[in-house]
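Every protein chain but one is kept in place in this view of the complex.
Our next item is chain A:
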């Protein structure tokens, strides 16, 4: 039974647990939160009047949910609590990008089904027939059985039942069962109950895990500042624990507070100098704040500690290019291509090569690269956008505009295709279309100076009519 559990054991701390339906839940305290206190909307958004502390969206690309791209793909970086339901529904729902429609079913159900697939003779334990009352009394049996139910069978209801009985048996004094109860409630989306259990577990036995769990609960309740204060409490008890600092860094990142985020990641590196996530995030931040040469150092460090994959090579290639160490650039990209295992990776690499080709004015090469990026990933909106620009430059206005429109429909979160389309239309004299596009560009990125300029020009023109 334990062996089967081990097969599917996931680090609950890292699990992502938000779905589309979360947007409908009312757990968040304030509908219109104060700036800097919520991960939903304002501060997490480039349109905030106070302005993000990091580079502008024009410099640092955005994820689909309108957050600066991070250094490492985590489960939560693809989807966030931000945005409205309408936006989330509009976002192209591909397997790599968007969130499943319902909460806590999609991904976890998959983990559960994996075990069923692997045992054709039927389930190892018939859960329905178990007498939980009996097992709950015996601690030696109850714990492995709970873990089996929780991780392998993925039957949270039964697991909760067992945990509750076992907790009664231990009279609320065993931190283990309190945490397990918390985990069950957490998964079932009963965050207030989960919080209560985690807190009482902390009273009995402070543990790093519990701090992380409770910070997750608060994050889900959209209380990032409370989450940070809990993590700080944890740090006073476990001052050498990198995971706590890392969790803080992630929350700051979610709040778009780049400065604090970078400080926390640096702190992580002081505690654990091989932390891949911290190195990658710091490297990405340096890259987007115009210091590619330092970024290069960090990526090289990643290679040294054995992180060899196509993304790292691509990033090193880009860093070399931007810090003008030209002899290494293409070698890195070729290496990245040979390392790539998935089409998505290949598509990104070709897209980046295309960018480099544009900078070296090899327009034909750039076109080929962007088209290749599209071969490997049909939904590569950035490639469509760039293709559109190249074609416009070559005076193929119709094709160029078609490309830009495709990019618009593929990536409603990007302001670039909107702006480019508006500009092209403006030049062509189709002011109405231009106006429409520039409005959506400004909706996405309120402070984009060029968009504003066109917008002002157009409003003035229309006013004169």
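One rule holds in what follows: contacts are C-beta pairs under 8 Å (C-beta built on N, C-alpha and C of every residue); 3 or more make two chains touch, one makes a residue touch a chain; residues count from 1.
To be clear about the criterion, contacts and distances are computed from a predicted model.
Undergrad: Using the UniProt record as the reference, specify the protein name of the hidden chain from among "Vacuolar protein-sorting-associated protein 36", "Glucosidase 2 subunit beta", "Splicing factor subunit" or "Bardet-Biedl syndrome 1".
TA: Of the names offered in "Vacuolar protein-sorting-associated protein 36", "Glucosidase 2 subunit beta", "Splicing factor subunit" or "Bardet-Biedl syndrome 1", the one UniProt assigns to the missing chain is "Bardet-Biedl syndrome 1".
Undergrad: Which listed residue (A:378, A:397 or A:447) would be found touching the missing chain in the intact complex?
TA: A:378
Undergrad: Could you tell me which of A:166, A:329, A:414 or A:444 touches the chain that is not displayed?
TA: A:329
Undergrad: Of the residues A:139, A:232, A:291 or A:447, which one touches the chain left out of the display?
TA: A:291
Undergrad: If the missing chain were put back, which residues of chain A would it touch?
TA: 93-96, 98, 100-102, 105-106, 109-110, 113, 117, 289-291, 293-294, 297, 323-327, 329-331, 333-334, 337, 350, 353, 360, 362, 365, 368-369, 371-372, 374-375, 378-379, 387, 403
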